[in-house]
Structure formats: structure tokens, C-alpha cells
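For this view, one protein chain was removed and the others were kept in their places.
Letters A, B and C name the chains as they come in the text, with residue numbers starting at 1 for each one.
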């Protein structure tokens, strides 16, 4: 049963796998008369490009997003927008050695169990390549939300154990996110991250980290009780990104060790005095910034030898060489942004349906 | 737009609010010929009852689940099962003083912003009372999953800063969960938790904690790429519980500080050598136990004075007295179990639709 | 997989079967602050009552609709509205003789095939009793649409071969619908219908007919390309009523014998010069009245002997005696109205989500 659809009012489905003909997204429910063109989408796609930091491969990818439908004379028409990104003639040969092996930490084993077959070329549908479609769709959501002055920014809070410091205290810390290739608003941490990445690369290993995402300008009232709470939908959207193993809203796991008197955000006539809630109360936005964090696991493809089995359940060892990223961060950051944009666009439209 | 529906194949919707006539759930898509009666449902409902530990109120509640449809001669018929729990003539008078005030940490403010109106009696739809319907539905899911030997257990890992120790190392730690009122498999920690709860009660404050949930017997192959990944759905389901502010799968936030070589679970002919994945790879169950944790915030209703505003945006102070729980734990534990049961029942049926 | 849900923005699910504890509906997505009370719902429910014409049984039924949630102080709150109608202690004994027989024209056979079991008491979920929940939900939709001056009226166009004449030509023919128990705007036809019903009753047989439904005040722009065209959704909604075997929009089957030049409705500055389109062009309302017709099959329960089999596939004969209706018309008329209200409320809210 289909699991490739996200959203109810602003509805996105992605299609495509790593080494097929292409990947893409269909966006249905986008309001008409929103200015949109390929350049706008491409700008967001480009944030997903490899080679911007030492953490990602130097492989050249020219992912060009093409609008196939739903836009006419520079404006959305209200009908489905299909955006396609053709795959390059990727060398699936490099995956041939693993065609009969289950790579640890990958979906090879589980896809086989689920479908009785798998597309072993580069992870197939489980590949991070699928997220290209999400980012393209996220750009459309962004265009809708920009008209409401809603903006989402994801930055690197921690990488390989190196944590950014003092960033929430800084005024305008969001403005400095793009000043270094690690998308980290603490420039000193960024330097340390780079050092850590280089060490790990030497070891043939990989690292994870934490991405923090801020959505500003979100009006109060978005989110639907009880299963489609805004935080529930954000958690689903963010956890649906392959490498993510944890999601926090506001104080998150910190809230578990606080008391009610220190965790409740006092309400003042001018707004909330603190934001432990992360901008969401009872599943509905309260007008404050949304604050989320995701735990990103290390890239499972490493060149260190690992223990595994083949498709006949025989013990084997495997080294997944090749030009793999050291960390999903910072390329994953824009995917996080995209998912948050998708959730917000959906709930913005949903909220309109009950207003007059 | 509706947000009260959960699941696609095994589909549950809940209805009802705190001080209305009742709460309940409609379960649609349940396979026919599953043995089910009210006693079975009641047994799960009773785990939600207050008064089992010092952390919850001593208020007497006799939540009796009544099957209104969909079951005939002790078996499900395949048609919608409606389960109703009537509300007692609850004293909404005790909420009158807050009718014009926004209680910090509650949904009062956001419901008002969303709907332009709110049911101020005991939180209305945002009340934890809504979860009674979820637990009733969860019991139906449990009945379906029991036939497949799938079992979900939630226990208290941490409460008010007191953390259970060594429990994963223990054999059969799940069997000891119900041996103390805190549902904590570490009996020493349970004693310390009780002490902490009593201190906090004295202070008129409240505490949070962490619940760990284990699903055993889950076959490999459940979960649908890419947005309905099993972990994404679990995250949504768990985060949709009012007090939950964070969700982790397997290693969770720990994964962020590991390397690929230590985080990947080696694959052996007899299974995985470790379970940092939490039983899920690329969003699909791998046959190992599912392992999840949720961060539970402290109960926002405290008798300590807090700063707030009234509906006219004037500054006020508030003391939310009454017989409130000190912590959502351990009553919330069975709600976590219910949500995991719902996700698993849904994906079990979804998986059947593509098999033959 | 669940089939008991209708609508996407204004979403209705019904639950309950003929001889269980009750039937009802959950309405989710209804905008807040719509005036609503039980009296309003009951007024629509009463149009479904038996005993108003000779075509229905004289059985007394006091279907009382009770609002269980979602309404507070006479207004909708925006959260799920559950409406329950308890079943009387219906005598399922009268169905005992048929417990092992498949009644021709009924769902006994197909439910058994689908579920491997059936609730033989009065048709279970396939009973027309399920429509009580639809009418209750339809009343809520009506309340929403009334604020936009949208009104739906269903009347009897044909019954047992007797056809109403000249009614579209009449000014205000909709006002005369309730002047006779057959809900037929042609009083002469109503008299002939009554005569026909009495003859058929004598014969122990039953009859069908045609109901025409007009929705006035519908703004242009409702309906979503391409599968959720307004006419597609109306067709689904109307065909989902048990006895309906055909649906027409506007000219309907007449359109098949027309030419383009006679079927196209000329467009004038003041509106369309004719309405062969039935108020819908390319699946979207054009501002004109919506015009639909449904073919209603004769009630399958007749006291004439029929050929059938038992659950062991042995040949049998059956006489389904008892107090059955002679025709689903006119009691079905309000169910048609309800379904059209549901479709229109849904698309009204859907349209709002893409407007600003």
C-alpha cells in the first residue's frame, strides 16, 4: 500500500529510484497564481549538491529540475505540478559486487524481505537520491509560504561530536548559517567539524550529528488535533528522512528532566517569555518560532571491513568503498527544510479550509 | 481539515472531549473473525486508570468501554467497530475560573487561535481524556497482532531525573515491568521515583520522564517507503500524544555521536549482532525488536503560581490547583503501547495487500 | 480496508449495523462556530421516518439523534462531531429463519463471501438503517451550507412506472415537494403513485422509481479535477446508497442521443441559456442549479416466493415476509439529499483551502 504521499491539502508524492531514469515529485493542491519557475526550484536544489564541504563527495552532479506541468506563464495553475530530475547515466557497475550482499545499515535486507526482490543499484528507492524530489517539492511549498513571510532554516548543531555553542543567544544567528560550508552558525565549531571530518575520512569511517531547524513567521493556529498535530506531522516528516533516528520539538528530551514550573512557558501580553514548547502547544502552533532537532546517524557506507551475509544467508565480509559522503550533514539540512516546508504548506491550506 | 484519523488499512478515528458526553473510537478495516469482547478491551483500558502510583490522582474513574458495533457473537465482522466510553458527570465547575485565562503549557491559547472558540471544560479535545479512545482502539489492534505473536511493552526508563539501570542487560526485563506501580523494570529506580514524586507533590510542581517501548515478534518487511516508513509512522503516532516532546528509534540521539563502524549492526546468519537500528532499516522492520523512546514533558497543571494572560490579553497570574497528576508517567505508558499497536496493525494489513 | 469514510475536508464516517446497539456518524473537519443542535439534526432525521406514505411500513421508529461531542454551547467547536442513534431492541428473531439462507437481491451472499461471516440480523451493515448516520451527518453539512444559501431538494420523479409531468416547467416546483406523502411535485402523479403502491402491496411485491435532486445556490468553482470532479463525487455518493443502480447528471442518458449543437448550453452574460450540463462543466460547478437523477431498484424483500440457496449451497425457496417497505422511495429521498449535502460541504471547504 502506497507510502509515497505526504500531506492532505498540499499533497506531494515522490517517485523514482537511484539508478532508474529519473526521480521527481508530483505536487497536487498547490494554490493557483503562485509565482514559480525552474530557477526558483533550482536554487533550493543546489543546496543539496555534493562537494560543498569535505563531508560530502566531490562527485559532480548537475541535478536539473524541470517543471513538466502545472505552471503556465510563470504562475501555478492550481493543477498538479510535476517536477522531474533526470538521472545521469550512473554507473551501477560499482554496485554489482554488492548485488548479492546485504550492506550493513542499509535497506538491502529489509527491501528484500518486504518485496521479495530489490533494485540493488545504489539503494534503489531507499537511496538518498529520492530526496531530490522532496527538495523540489519543498521549493514549491516554500514559494507558497513566502507569501505569508514564513521561513525555514536548518543548520548544523553538532557534527561528529563537535557541538556549536551559544548560537541561540546570538541575535540573527540564522543569517550566519551560510557563511561556512558546514552550515553551522558557530564559525569556530565549523572549523573543528572540518578537522573531525578529515580525521574520519582518513579512517575510512563516517559520522553523524544533529541538525536544528527553525521555522519563523508561523502564525498561531496551524496543526490539527489529534493525530495530525503539527509536532506529530513534523516528527513524521523528519523521521521519514533516511538517516534520521530521533526528533525533538522545543526542549525535547530536556523536558523529561524539567519540572512543570520550569518547563511551562509563561504567557505575557507581548508573547511567550520562553520557548520550551518549540512553538507548539497541544499540537497547534502558538505564533512563536518552531524549534526542532533531528539526530542524524553516520552514513552506513564505510570502507572499513564489516560483517554481513549474502542473499543465501552465508557469512561474508564487505567493504563499501567508493566516493561516499562522510556524513549526511550538511547535505541533509536542506532536506529537513523541505520537509518542514511541506508540513507547513499543508497545514496552512488546511487551516484555510475551516476559516472564512 | 480532519486530523482525527490514524492509519490507512487499519484505520482509527477518535471522537470526544473531556467534559462532553463521552469519548470513543471508530476502528475501520479490522479483519473479520478476530475474537474480541469488552473484557479484552477493558483489560487494556484499566492500565490507563488513575491511582495506581503516587504520580497520578486518586480520583476514581470507572471508564467502561462499550462495543457499539462491528462485533457479533464474540468475533469481529469486518465492519466498523465503535467503542464508546461515557464521560461521568464531570465537574466542569472547577474549570470555570480558567474559562477566560490561558493556562501555561496547555492548548487553551492555541485552540482559541485556531478555532476562534474553545471548550474550556477540562481541556476539551486537547485533554488526555481523548487517549481513552486510542487505548480502546489499541486493544483491538492488539487482538489482531496477538494472532501473529506480536507484543508491545512500554516501561518507565526515567522519571523526574531518576533513571532505571541495567535493564536491557537483564534477561526477560519485560516480564518485571508490572511488578511496581511505576512500571519500571529496575525496582530500585522505582523506589527512588516514588520518593521523587512525593517531593515534587509537596512543592506543588510536576515532573516528566522517558518511556521506552519494545515491540517484539515483529516480522521483517513492515513499513512503506518513503513517507510511511515504519519509524516515521511510529514517530508521528508517539508524538501525537499530548505530553511527548521527543522520539527516538534505536540508538536515537546517541547515533549522532557514533561512527558508521560502531553504529552499523553487523549482520550474521542468525540475525543482527546488535540493534542500534532499533529494528528498522530504511523504514522497514528487519525482524529484530523495535526499540523506541519518548520524552514526556512535565504535566503543565501545577499549583505553583504562574504568569499568564486572559482572553483580552491582560496580564494575570494563575494557580491550576485540583487533583492533577504529578506526571503523565506511568499512565501514559499504555497510550504509547496503543499507538505502537495501531501502527503495527496498520502495516501488517498493508503488507498483506501486496503479498499473495 | 476501510470504506466507511466519505469526504476529504468535511469528512464523515458512519458506524453501526441494523440490529447492534446503535448507528451513527463521526463528522470531522466541520468548521467551528456553526450553530447546531439536536433539534436541527432531528428535523432532517424525521424525513427518513417510516409511515409517511403507503409505500413504507407503519412500524413506529423513534430515531433520536444525540450529539455526543464536537458541539459546545450550541456551536460547533471544530473538533469531531459524533452523532449517535441508539437501536431499539429490534426483534432479530424475525430474521432467524433466514440466518442460513441468502435472500435474493440482498447482501447476504456477498458479505459471506467477503468476510467469511455475516451478521444476519436484519442485514447488518448492509441494512438501510446505516443511512440514519448519513442523514445525521447530512444535517451537519446542511447547517454549513445554509450559511452560503445552498439548498438541496430531492423529489420523486417516477414511482412504479408513474412519472411526474411538467414539473421543471413549473415555477417554484421545489416548494410543492412536501405537499404530498410521495414527495412528488406533480400532485396528480402522487395520486397515481399511491394507487400503484396499493396494488403492488396486494401482490406482495415491491417497486422502484427515480428520484431527482436539485441543488440550488451552488457557487461556480466547486469540484476538483480530475478524479474528484463534482459529478464523479456525486455519482459515488449517490451510488453508495444501497438501492441505487444508476446516476445521471443534467441531460444524463438523454445526452447520448443529442448532438453537440443541441446539448451545449449557450453562454449569455446573464448565465447559461439551458442546463443540459446539470450545473457542472469539466467536473466543476458552473453556478447553475445542479440537477441529478438516481434509479432506485425495487425493495428486494418481497413476500412472493423466490428461488435461492442456503449457506451449504443447497436449493431452497424463501418468502421474506414482515413489515417491509414497498419502495425505498420516498424514504430514500432525504438520504439522497444528505449525500449531496456531504459532497457540497466537502468541496466548499476544499475550495477555501486554495483561495485567499
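The definition used in the following text is that a residue touches a chain if its C-beta (ideal position, glycine included) is under 8 Å from a C-beta of that chain, and two chains touch if they have at least 3 such contacts.
What you see is a predicted model, and the numbers here were worked out from it, not measured in a lab.
So which of B:14, B:53, B:79 or B:333 would be touching the chain we can't see?
Looking across B:14, B:53, B:79 or B:333, the contact with the absent chain belongs to B:79.
Among C:68, C:143 or C:232, which residue is in touch with the absent chain?
In the full complex, the listed residue that touches the missing chain is C:232.
Pick from C:100, C:176, C:216 or C:240: which residue touches the chain that isn't shown?
Counting the whole complex, the residue in contact with the absent chain is C:240.
Tell me which stretches of subunit A touch the chain missing from the display.
Interface with the chain not displayed, on the subunit A side: 1-5, 8-9, 11, 13-17, 20-24, 26, 28-29, 32-33, 66-70, 72, 75, 77-82, 84, 114-119, 121, 124-125, 349, 353.
Over the whole complex, note the residues of subunit B touching the chain we left out.
Residues of subunit B in contact with the hidden chain: 8-9, 29-32, 78-79, 225, 349-350, 352-356.
Across the whole complex, list the residues on subunit C that are touched by the chain not included here.
So the residues of subunit C touching the unseen chain are 1-6, 8-9, 14, 102, 104-107, 109-111, 113-115, 123, 125-126, 130, 158, 160-161, 200, 203, 205-210, 220-229, 231-240, 242, 245-261, 263-269, 273, 277-278, 280-287, 295-302, 304, 306-309, 313-315, 350-351, 353-354.
Rule of thumb we're sticking to: only the chains that are shown with their structure count from here on.
What's the rotation angle, in degrees and to the nearest 5, for a C-alpha fit of subunit B onto subunit C?
Result for this pair is 180 degrees.
As a test of understanding: of all chains, whose mean C-alpha position lies farthest from that of subunit C?
Between subunit C and every other chain, the largest centroid distance is to A.
Rounded to the nearest whole Å, what is the centre-to-centre distance of subunit A and subunit C, using the mean of the C-alpha atoms as each centre?
Subunit A and subunit C have C-alpha centres separated by 46 Å.
Hey, how far is the Cα centre of subunit B from the one of subunit C, in Å?
39
Taking each chain's centre as the mean of its CA atoms, how far is subunit A from subunit B in angstrom?
A distance of 26 Å separates the two centres.
Can you list the subunit B residues in contact with two or more other chains?
Those would be 1-5, 8-9, 14, 114-115, 125, 353.
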